[in-house]
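Heads up, one of the protein chains got dropped from this complex, but the rest are sitting where they should.
The first chain written gets the first letter, and so on, giving A and B; residue counts start at 1 in each chain.
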Amino acid sequence: MKSVPIDKTIQRSNEPILKVKGLKTTFITKNGDVRAVNGLDFNLNNGQRMAIIGESGCGKSVLAQTILNLLPNNAQVSGEILFQNSAILNQSDEQMVALRGKLIGLIPQHLSSLNPLMKTHLQVEEAIQPDGGSQEKNDISRKMLNLLNSVGLRTYVSERHPHQLSGGMNRRVLISMGIAQNPSLLLADEPTTGLDTILRHKTVKLLDRITQDRSLLLITHDINVARLCETIAVMYAGEIIEKGSAEEILENPKHPYTEGLIASMPSRGMSSIPGLSPSLIEIPSGCRFHPRCPLATEQCMKIHPVLNGEQAGVRCHACS
Amino acid sequence: MGSKQEFVAMLVVENLSKIYTSGFFRPQDFHAVKDVSFSVHKDEIFGLVGESGSGKTTIGKMLVRLIDPTSGKITIDKKDITNMRGKELREYWTNLQMVFQDPRSSLNPRIKVGESLIEGLKLSGNIDSIDEVTQDLLKSVNIREEILNRYPHEVSGGEIQRIVIARALSLNPKLLVADEPTSNLDMSVQAQVLRLIKDLQRKHSIPCILISHDIEVVKWMCDRIAVMLNGRIVEEGITNDVIHNPQHPYTQDLIKATFLSDIPTVDGEPGEGHSLHNGCSYAGKCIFVKPECLENEIQLRGDHHKVACILAH
Partner (left out) sequence: MHKHAFSRFEQFFPYDIKSLGLSTGVVASCIILILLLCMSVFPGVFATHDPNTVDLDNRLVQPGVEHYFGTDHHGRDIYSRVVYGARTSMATALSVVAIGVIVGTLLGLIAGYYGGIIDQVIMRIVDLFLAFPATILAIALVGLFGPSLFNIVLALSIMWWVSYARIIRGVVLQVKEKDFIKGAYLMGGKNRYIIRKHIIPHVLSPIFALATLDVGSAILHITGLSFLGLGAQPPTAEWGSMIQGSIAFMETAPQTMIFPGLCIIITVISFNYLGDWIKERSDPVRMEKITV
């Protein structure tokens, strides 16, 4: 089996660990083709942390599934995904298994990802050594306990079933499973959904701690959580419409959508964006935001703007 | 807000409690709400803030009498509604309105939105000018007419919440309870719905209870707030006082967590291990904890800004 070269030495460098080029994911359905991810380009550097923010239905969760090849059968993918310079798109299941967990860890969105019939220690042990490994049983349980302690859970948690634990604790179990094999890239899909304020805060702190020495792709709708990352990309209707450093995006947003999104936060005045996110079946022509944009011109209706700039950029006729 | 002389309480809640008993052989009591008192006047939005399991939704459902209180008293417009039953309650129910958390289950999925919108008016027998009223309702919540002909699953969550608000207010209620009305909505839609609740509350001048876990939402919306922990109010007061000058350690942590600044809490979940002692619910997590905190429950004390913490007295 040809496996992806393993490079565990993590340095904050400008060498991208994940390159996504022209990625498109389309679901073929009876009602039409749902273009969930529609021309996505970004680079995630080694050791960098990047947040993808967007509202429901912008395709951000599909991105995580596409990277790990976890899509349902009616999905069609095109484009290119390079992980540590080797193409991982359309790999065989075998090759993906070698990749998932070991090199790319996933923190899934739903707590239902935990098996309700298995005690926590079994689930975490399974994440440490999925199957056919040769590690000693004692080694694994020691690692399991260390892992649980590292995410702030006490030892008794390992003997409990998921329903005996609170949402915050289960969330931390999922996080511990995501980093069980010490992957160099962590994908976190909405890791704070359904969490209360204090638990959300603790989860963000925990994510911050465990990603000090690895790359993170954080998918979230919560702008406050996205602050954790150095860079932020804003997704709208399947594409990135603005990216840049977190500070720049939050304090000085350029794209009218980003501006609207940030102004809709209660602490920033709570003004709302008129209209609705477009359906991913009938995507507007030209700039995909033009039907809701206060600055839209005739040009915006006809010509699809490009995302200018390498590290930071904006996809807008009015701002570039 | 008016001065103290003008304060005419429209809704008065006194010592409200809800106890659930479970288990057959060894029945165990679970205090979902414990001895909660507050009052709200008619031009006011009152916020109930707390994390899940703090009992805030239970209070909301007791206020609109969807859950029977175990003890205590609820008075609306000088009328005691605590012990209403059967026909009396059924007729009074139109005065108590609630906006639910999940827009997906707030409307009957098999009935068109338009029919749901005018359901209350039809039931109350106001059928004459129903087309006009529908138009007015639509205008008041800024909804396009074509939506009326769709089923709930064909309409966005924000629009459903607006329809639910419109139909709640179509009956001129004496109380509006909004239970996390925007927690399932996108950020850019949240603002529209919250603004609408605020505008309509001002216009109709009815007391409104906003239940939320989000300090930022409550800060923007409410005149006064009560912070809840494990079924009790731990702090209550004018929103700005509570948020800018929190007295209870739990409120302080909650506010810090909202803005993601560091909080020096003890590990574990809020409320975890509470059943081990009779004292303050937050004693196990509080960094200022003293031996007295574990002995007795601390009562809510104070004039305008009430706090249930020994440090504050």
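Here are a few things to note about the model shown:
Here is the rule we use: a residue touches a chain if its C-beta (ideal position, glycine included) is under 8 Å from a C-beta of that chain, and two chains touch if they have at least 3 such contacts.
All values reported here derive from a predicted model rather than from experimental measurement.
From the options B:A32, B:L107 or B:V141, the residue with contact to the unseen chain in the full assembly is B:L107. Between the chain not shown and the residues B:S17, B:T134, B:T182 or B:S212, the one that touches is B:T134. Only one of the listed residues, B:V33, B:L48, B:M62 or B:M98, touches the absent chain: B:M98. From the options B:G120, B:G158 or B:P207, the residue with contact to the chain not on display is B:G120.
Counting the whole complex, the residues of chain B in touch with the unshown chain are 61, 64, 66, 90-91, 93-94, 96-98, 100-102, 105-112, 114-116, 118-120, 123-124, 130-131, 134, 148-149, 151, 153, 164, 167-168, 171.
The criterion applied here is as follows: only the chains that are shown with their structure count from here on.
Measuring from the averaged C-alpha position of chain A to that of chain B gives a distance of 33 Å.
The touching residues of chain B, counted against chain A in their complex, run 51-52, 156, 158, 186-192, 194-195, 213-217, 219-220, 253-254, 256-260, 263, 265, 267, 269-270, 272. The part of chain A that touches chain B in the complex is made up of residues 55-56, 152, 154, 166-169, 196-202, 204, 221, 223-224, 227, 260-261, 264-267, 270-273, 276-277.
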